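Just one protein chain is left out here, and the rest sit where they should.
== chain A ==
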Amino acid sequence: MTNLSTFLGATALLALGAGAAIADPAVIFDLGGKFDKSFNESAFTGAQRWAEETGGTYAEFELTAEPQREQAIRRFAEQGYNPIIMVGFMSATPLGEIAPDYPDTKFVIVDAVVEQPNVRSVVFNEHEGSYLVGLLAGLASESGTVGFVGGMDIPLIRKFGCGYAQGVKAANADATVIANFTGTTPAAWNDPARGAELALAQIGQGADVVYAAAGATGVGVLQTAADQDIKSIGVDSNQNYLHPGEVLTSMIKRVDNAVYDAMTAGEAVETGVQVMGVANEGVGFALDEFNQDLITPEMKTAVDEAAAQIASGALQVHDYTADESCPALTF
């Protein structure tokens, strides 16, 4: 192997052929990878939409290790990419340290707030969207018991679960919400079999609507719910089409719009905190031809009313991450 090192060292002197066009945007996907059927994929969809509409090109990187967060941000910044978009809250601390080193580059972070003059922080009110689908679940449930399947037990997913439980309780104060998490390693985001088991267990406890906020694990939850003939709720993207007539609705989080908007604005992207809630259609519930028969006019009226109240500020949904407690659910 000493021979190998010498050989490699000699080759290392050769110039690197990869260059970059000036001021293309760059996207850094989080550890789940861009095809996670959920959060990262939504960002990828937004980036692709921008590329198709404008004919532009963008650089991308899928993280595989923690130290690469800083590495990818620095490499893209030094190559002149602008703006640099990263999705995922774990990049907040590295970005906060690095952003001042590249004052002429604009950064966009999704799902976290970084207080720097050249950073746009896009955060979503997932609790509001989850409240709306929780309300629908509470109204649709006949047994008075509904389920929640989270991915990894992290504050963000508790925020989903807490909003959901509040919505359920708003529809039926006596309802029971069963909350389970898939696992304690990142494998929890991609474990449909375990998702199916948890859904079955919840059905066994009487749940007749289950909400999956678990990335690709949710595919197994939705499948089991369809097989067992109960209702399910999708997450992040509109997943109603997966099992037409069986998926009650989906909690939509428009990460794609956040990425698309940032790319469209380009280097002129406005910095500061941008909150995407029910009011500006950053989150919401999905209603289309696949679930229109499941949502009765009464349910539609109730959920539209709640959405209007949330948008106007008349109805405040409690955010778990604000004080790390939930009035409607204990984790």
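By our rule, a residue touches a chain if its C-beta (ideal position, glycine included) is under 8 Å from a C-beta of that chain, and two chains touch if they have at least 3 such contacts; residues count from 1.
Heads up, the rule we're going with is that contacts and distances are computed from a predicted model.
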item: Chain excluded from display, named as in UniProt, from "DNA modification/repair radical SAM protein", "Copper oxidase", "Ion-translocating oxidoreductase complex subunit E" or "ABC transporter permease"; value: "ABC transporter permease"
item: Touch criterion as defined above, residue of A:Val27, A:Ala72 or A:Ala213 at the omitted chain; value: A:Ala72
item: On chain A, residues whose C-beta touches the chain left out of the figure; value: 1-5, 8-9, 11-18, 33, 59, 61-62, 64-68, 70-72, 74-75, 89-90, 92-93, 111-112, 152-156, 158, 184-186, 321-324
